[in-house]
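With one protein chain removed, the remaining protein chains of the complex are shown where they sit.
Moving on, here comes chain A:
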Amino acid sequence: MPPRLNLFNARAAAPVLRQQPISSTRPGITTTISINRPTGHGVKTGLSSSTPLLRRWSSSNTGAKDIPETPKGPTEDQLPHVSEEAAEVSKIMDKKCDGTAASPELEQGTPISEILQRDKEAQKHMPKVMQDQIKSSTGTRSFSTSTRRNQTELHDQGKNIDEQTAAVMASMISQVNQQAEELHAGIKFDPVEPLPKTENFRTRYESLLEQFTKLLMEDGKLSKAQKDMAFILDHLRTAPPPQPNPRRPLLPGPPGPQLPLNPVLFLALIVDSVAPLIKIRQQKGIIGGGASVQIPVPLAQRQRRRTAIKWIIDASEKRRDSKFAQRVANELVAVAEGRSGVWDRREQQHKLGIAGRSNLGLARR
């Protein structure tokens, strides 16, 4: 079905917006528009409000014409040159001298629809296309102003076309694909998988490893910290596999004897197992009287790990081994076997958190 020709539409739409009602139906349309559109004034509807509103629309539609005038400079918008003015005058005078009727209708042209409307004789002789148009368009409104309402109704009609065109498009695409396949016998290389995160040299270490190494660092000596980390990983690799404590088990992972073969995973399991879920915030001023209440605050994964690593390093200070890395490594093994005081610290933290749950309501108020 070819798109419907709408001869009245193109010309008629603009006058509606300019509020120059041609036919008797138009004022009604303007009111519907004004109701449909949300107005700034809210309550007032109908014709009374439509005038300023429509004026605003027209300004948006006509574009550059109605841009508020800006003050002009001294050299802008001067009167035309004397010779140009003379030419204009002579043009007007010449027309009159022609002897032909000089009505604005002849000079500027009238829409043929208007002529046909008032001239019944001409309607009989008008082209067949236009006659058909008038006959077929009975009962349907051909104004584009009401598209919002009509779109849903039109949509049902257009569905068939959409389906048809979609099918055609699909067949075309498949045909092109077939041709492409015939041209290229096969893809030569497998599609490239995205590189894992650790392949980028900036993030070449596991995030936990990096975090642990940087927390091991003293006085900004990263190389030293990295050496220590290597020592710790080697210790985890070579130390006898941990004897698990059933009361303080590590997070689920591979069985104990396999852990030393993957020291990074071993380290991650140890740290994550003792990482607390919450921290306790001492907040003053909730209950008054200067007393502070303990409020449990949930931690993100990185924060949890940081806390656990800090605890492990703190606990390793008490050890008597001569080397710092050795102390930390021994502490890590102690944590894995459930002997370390870090577990107590975590339990204590969680106990405080449970006791402080009731304070959460206070904090929110």
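To be clear about the criterion, a contact is a pair of C-beta atoms (placed from the backbone, for glycine too) under 8 Å apart; a residue touches a chain by one contact, two chains touch by 3 or more; residues count from 1.
Please note the rule applied: contacts and distances are computed from a predicted model.
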Which of "Vacuolar fusion protein MON1 homolog", "AP-1 complex subunit mu-1-Iike", "Small ribosomal subunit protein mS29" or "Nuclear cap-binding protein subunit 2" matches, in UniProt, the chain that is not displayed: "Small ribosomal subunit protein mS29"
Which of A:134, A:261, A:277 or A:362 contacts the chain that the document leaves out: A:261
Chain not shown: contacting residue from A:90, A:110, A:177 or A:238: A:238
Interface residues of chain A (partner: the chain not displayed): 196, 198, 204-206, 208-209, 233-234, 237-241, 257, 260-265, 268, 320, 322-323, 326
